[in-house]
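The complex appears here without one of its protein chains, the remainder shown in place.
Entry: chain A
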Amino acid sequence: MIASAFYRWSNHVCRYVHGAALGIGALIAGTAPAHADVLDTVQVHGFLSQALIVSRHNDFFGPSSQDGGSLQYTEVGVNASMRPTNNLLVSAQVLSRRAGDDNSHYEPKLDYGLLDYQFITGNKRVAGVQIGKLKQPFGIYNQTRDVAFTRPSILLPQSIYFDRTRAPALSSEGISVYEEEHLHSGILHFQAGVGKANTDRNVKETIWGSRVPASIDGALSSIGQVAYEHGSGGIVAALTVAEANIDIDGPPGAPDRYSFQPIIMSLQYNHGYWSITGEYALRRQSFEGGASDQSITGESWYLQYSQRFLEDWQWLLRYDSLVNDRADPKGKKFESDGRGVDHSQFAKDWTLGLQWNATSDLLLSTEYHHVDGTGWLPRNQDESDRYWDMLLFQASWRF
């Protein structure tokens, strides 16, 4: 079973690698006479993470509340990059991710594939443009959210980095420009992009439920971020504004567009061995066209303290709050309208976590969650419990 899944996986990967090799080969052929050492700039990196999730009352990523828990949380990624010329970077990553049942074949996908050209690189300023399939600079953690080594905990704060509709926030196919100002006090960073939003089956099912015969397609979307790093990154403040649009081809009278418009404020204080991070997001979601326009605005925020100790250990405490609809924070109206249980409309999550960098390439983590509400459960579980607990273990390796 696992062997056959691996066989399929390696076949897929071979296809990607073959394609990438052809592309890189063509690039080298084009630039070879001038830069014989281009091959020296080729880098290949990757990661592999496996978690065990044991929960009480509700399931998260597979049958985690049943005997023995769930192993259905796996992340495997491989990337390659090179610099064909001084200012140009070419890179691509293939990701195979299983989070619950939805990708039981571990089918890999192109996570990003891009050209990044820096046209200004001076003492005072760096500016560049990126073209291709790009990871979105959405809050602090989004661009590398699937890489355990870049996360402070096994699960990112789900109120902002939730799983159910992660695709449109994750990446888009398009173009992005960035600029970095080197100030005396720190660095000011701007980024703006437009492109076609990424979608997947989870997004469709969240919009429609699996039984409705509808299809969806990413539409023109945009994102902008301004960030300031004080000193050497002691304080990081960022503001992200985005609009991800999805066209819907559904039954007559149904809306024809879904739009997600989040605003995220991020603030982080880094004291070297400890840091405090907070992010606050207003998330507007709307359906346009069809019989009537509807929109709701959700509110998410978290506050997180993490501290390193004994060189290679880190512990973390976090409170994370999600409200689906600010006009109905306790879900009372939602329930009285007969649309489901009230506690599916919010989630308040206390997390206590521990990470150990056993070696520089091996990370072992564990964490405990106590959650009130089911607002970010990946699947709508009809018979969910309001209060639930979760214990996670994860091993992650990189090269």
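Here, contacts are C-beta pairs under 8 Å (C-beta built on N, C-alpha and C of every residue); 3 or more make two chains touch, one makes a residue touch a chain; residues count from 1.
Keep in mind that, in the parts below, contacts and distances are computed from a predicted model.
A single chain of the complex does not appear, and UniProt lists its protein name as "PBP domain-containing protein", one of "NADH-quinone oxidoreductase subunit C", "Thioredoxin-like fold domain-containing protein", "PBP domain-containing protein" or "Putative ABC transport system ATP-binding protein". When you scan A:Pro108, A:Gly278 or A:Gly331 for touch with the missing chain, the hit is A:Gly278. From the options A:Ile187, A:Val241, A:Ile263 or A:Ile296, the residue with contact to the chain not on display is A:Ile187.
Only one residue in the set A:Gln118, A:Thr206, A:Ser286 or A:Gln307 touches the chain that does not appear here, and it is A:Gln118.
Residue-level contact of chain A with the missing chain is found at 41, 43, 45, 47, 77, 79, 81, 83, 85-87, 89, 91-93, 112-114, 116, 118, 121-124, 126, 130, 134-135, 143-144, 147, 149-150, 180, 182-183, 186-187, 230-235, 267, 269-273, 276, 278, 280, 301, 303, 308, 319, 321, 360, 398.
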